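Missing here: one protein chain of the complex. Every other protein chain is in place.
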Amino acid sequence: MPEETIKSFNVGYLQVLDDEGHADKDLMPELSPGQIKELYELMVLIRAFDDKAFKLQRQGRLGTYLQVKGQEASEVGAAYALKKGDWIFPSGRDVGVLITRGHPMHMLLQYRGGDERGMKAPEGLDNFPITIPVSTHIPICTGAAWASKMRREDVVHMAFFGDGATSRADFHEGLNFAGIFKVPAVFVCENNGYAISLPRARQTAAETLAQKAFAYGFEGIQVDGNDIFAVYSAASRAVAKARKGDGPTLIECVTYRIEGHSTSDDDSRYRTKQEVEEWRKKDPVDRLEKYMKKNKILTDEYKQSVTQKTRDMVEKAVEDYEKVPPPEAADFFANTYAQPTEQLKEQMKEL
Amino acid sequence: MPEETIKSFNVGYLQVLDDEGHADKDLMPELSPGQIKELYELMVLIRAFDDKAFKLQRQGRLGTYLQVKGQEASEVGAAYALKKGDWIFPSGRDVGVLITRGHPMHMLLQYRGGDERGMKAPEGLDNFPITIPVSTHIPICTGAAWASKMRREDVVHMAFFGDGATSRADFHEGLNFAGIFKVPAVFVCENNGYAISLPRARQTAAETLAQKAFAYGFEGIQVDGNDIFAVYSAASRAVAKARKGDGPTLIECVTYRIEGHSTSDDDSRYRTKQEVEEWRKKDPVDRLEKYMKKNKILTDEYKQSVTQKTRDMVEKAVEDYEKVPPPEAADFFANTYAQPTEQLKEQMKEL
Amino acid sequence: MARLNVVQAINLALRQEMRKDKRLIVLGEDVGKSGGVFRATDGLQEEFGEDRVVDTPLSEVGIVGTSIGLAVNGMRPVAEIQFSGFLYSAYDQITTHAARIRTRSRGRFTCPIVIRSPYGGGVRALELHCESQEAILAHTPGIKVVIPSRPYDAKGLLISAIRDPDPVVFLEPMRVYRAIKEEVPEEEYTVPLGKADVIKKGTDLTVISWGAMMKYTREALEKADYNAEIIDVRTISPLDSETIINSVKKTGRCLIVHEAPRTCGFGAEIIAQINEKAFLHLEAPVERVTGFDVPFPMYKLENYYLPDERRILKGVEKVMKF
Partner (left out) sequence: MARLNVVQAINLALRQEMRKDKRLIVLGEDVGKSGGVFRATDGLQEEFGEDRVVDTPLSEVGIVGTSIGLAVNGMRPVAEIQFSGFLYSAYDQITTHAARIRTRSRGRFTCPIVIRSPYGGGVRALELHCESQEAILAHTPGIKVVIPSRPYDAKGLLISAIRDPDPVVFLEPMRVYRAIKEEVPEEEYTVPLGKADVIKKGTDLTVISWGAMMKYTREALEKADYNAEIIDVRTISPLDSETIINSVKKTGRCLIVHEAPRTCGFGAEIIAQINEKAFLHLEAPVERVTGFDVPFPMYKLENYYLPDERRILKGVEKVMKF
């Protein structure tokens, strides 16, 4: 119908590593073998943590837990592109992001064990607490990034959210502000195929989520979210762009949630085993391993040592978690305001 | 940065009539001279109404009023593409839409005179009441359109809103639902350059508002909103598409608000006289007149008769408005619920 | 007659009304294929198809906004908001449109929607999954607010809500979704909106509650040494003041139990009305046992936050010993 085209947009897609572990040399980001190992170890650690957390939940030692399995490349690859002093804004599934960013694992368990204190980021770590209401942390990320821009700091802010989040108010208004005020933010959408039972194709009629960035006047790109190099590459470039003052980027990581939505979900109601099996073949950890083997960065010994080391770290975290004394009721009175109100002082007596 | 383009989008622009009243024959929509006269008379009527309403406000005979002057082509052109039985969802400025759709003018004055009863659409006219909170009627339009689709009715739903509305939650969620459920809706964005004092370029970093449709997987088009033929043409095509079951369209009409935002606005604070003057040259009524003269549809006599007739109609509306008895307080008790609650029955006694 | 829990009773009500009324559609996040995160809509999509039981995008403004449009244009939508904590973002649509369309158009357009939402705490849920917003909704003229406390009422009240010509927010106490089973007639029946239920006659004091707290209040009262008249409010708005006032006039003493924060909770409104209409009958201040004025804590602390037997019985003592 248009009579004259006044503007055109392209949605780009980036994959570096294929399912067989071949990397495209031209597209390969600069990463030393040591760094690749670091990425690998993080992914293995996160997977070990994730498996353990699931088991703890099944044993009644943890509350509802959202598994991240299958999404490790998206979470590690993006968060790894940040440096100390940068901020992250994670959502409920993003233990991978938090672990990459140094949030103590026993505190993550503590949080999932129903204790807010687990979300108190240690001083020096600008990890915004996990946000449960989907997408509502996005404008907060924009605002925090804006503050950094106002103070001319060299700080980048990265928000993580799912495909479902893109349908909500806060995504829209948060990204629009980010575009207008050109803030140093990177928006990482982990499109894991589902929002609980809703398949991505029913979430929005848009062909990609990346293209939603055009509505806000900045760049969106889709990447293979099970390809750690593609995610890292796109995230690094977006982070560099943000640091330069060239504004925000939306990165859509196409990945897959291998387990149910949460420990209370029955995914057989809305997807087939076969679909899950197809995606297992694209497993991000396996894929990186294949690459590392081919490139002689991974030996059997090394692999075994990583398995052992990460398992120990997770066990240690569980121990520490179970040693944390339970919170006290007075705690919630103390933290509602800087100073408890008269009402709260009175109510505290009812405990 | 993208390594592979997986999707491309083009934003189209449509203009049929230039500032001098030349129409592009190939693009000219099918309209008989009688229909063109009808469009012209509506635009003249709306302008007469608008001027009068402004004066009434200044005389204290009307409350806050939002002038539509300069946007007549956008409002008439779009609404004219509908047929009886279709629905409209207007926002605060859209008296032009309502008049085109047969909403009695004295009731529009009544409404602006602080009396909700003016928004009670006469039976048979599916004119949803004016919505004051910007953009909040958009998902309602989507829902109403969805109902028509469910019942397989031949009914199209058209929502009108400004450039400012595109930044809000309801625009986003309403259009996303429209895309997913492929409802028979047409979204008409009257981009009149400002949201009160905020220029369009500060509303969003997106180069056009039309491109926001891509985020929802359907078509967006930008048209010259002061060109009645372009607006009508784009609207007719969108309406026809909706009727066929091919889903929604976003139409961005690029127009200009010639007067202040409302009768309480001082536009000299945020724009220059010169800018306004430039836009006066693109006046939609003048432009159509030039075309009609060139094409011998408009004579001086005819023009005078239209001026006279519309002035009379407006005067009659003012008379009727001022004859309406004031609403009674009991009225708001009666219309809060289908049946007043016990609380309301009791409270009514306090009047 | 089958013994059903609250979720099953709701499911049955939806099913029966959908069979009767073609205009009725159910929409929300995960209500279709998955049958709802609590299975309240289980099996409905199989029976009524994808057009009438609709999985929507993750979009509360969209769900409520389009429901309003559906209702205005002749449908009877029953929308689910997955947890009432996510109702906040749709509250604008509720108060700006659902509650006002009748007035704004002087009855030309109306908005017969039902918004169902699991509500309240006590199930070790995540943050923002435990909210109690009945007072906010009761302060919103133009909508009705209903909270069943047991399976029988859940079915009967939901059918009434669906048939009501005005918007109804229907809050379902998660904590008793499966904790109570009782006989629920297979045939359809209604429980009227706007009527409280005197679930036990008594003479010493009136105890008022609603939602999940009803169960725990009843259980606590079994251990009290007094003969309490117990009232289940059921409809928060419009409130059945008459039943409450008559009871308090009789007993002269009253305790209110709710889990929402105390300040400006619905308990305050009940006290205000008792003050206005039963002042001379009162022998003691009306007492509130409520959640505290803090954000609902994560689950390690929720049992401190929620009124429990100890606090309820202390409240009883306070009212009786005054």
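Per-chain residue numbering starts at 1, and chain names A, B and C are given in the order in which the chains are listed.
Here, a residue touches a chain if its C-beta (ideal position, glycine included) is under 8 Å from a C-beta of that chain, and two chains touch if they have at least 3 such contacts.
Note that the structure is predicted; figures quoted are calculated from it, not measured.
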item: Chains in view that touch the one left out, judged over the entire complex; value: A, B, C
item: Among A:E75, A:D170, A:E190 or A:D267, residue touching the chain not depicted; value: A:D170
item: Contact partner of the left-out chain, one of C:E29, C:D42, C:D55 or C:D92; value: C:D92
item: Touching the absent chain when the full complex is considered, from C:D153, C:D240 or C:E269; value: C:E269
item: Absent-chain contact - pick from C:R3, C:H139 or C:K201; value: C:H139
item: Residues of subunit A in contact with the chain not shown; value: 87, 116-117, 119-121, 123, 128-129, 131, 133, 136-148, 150-151, 169-170, 173-174, 176-177, 180, 331-332, 335-338, 341-343
item: Residues from subunit B at the interface with the omitted partner, ascending; value: 63-64, 92, 111, 113-116, 132-136, 164-165, 167-170, 195-198, 202-204, 264-266, 269-270, 326-327, 329, 331-333, 336, 341, 343-344, 347, 350-351
item: Subunit C residues touching the omitted chain (full complex); value: 85, 88-89, 91-92, 95-96, 99-100, 103-104, 127-128, 135-136, 138-139, 141-142, 237, 239, 260-261, 263-269, 271-272, 274-277, 279, 282, 284-288, 292-295, 297
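In this text, only the chains that are shown with their structure count from here on.
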item: Centroid comparison with subunit C (C-alpha atoms), farthest chain; value: B
item: Separation of mean Cα positions, subunit C and subunit B [Å, integer]; value: 40
item: Whole-Å separation of chain centres (CA-atom averages), subunit A against subunit B; value: 43
item: Euclidean distance of C-alpha centroids - subunit A vs subunit C, Å; value: 36
item: Shared interface positions of subunit C, touching two or more other chains; value: 56-57, 59, 61-62, 89
item: Shared interface positions of subunit A, touching two or more other chains; value: 167-170, 202-204
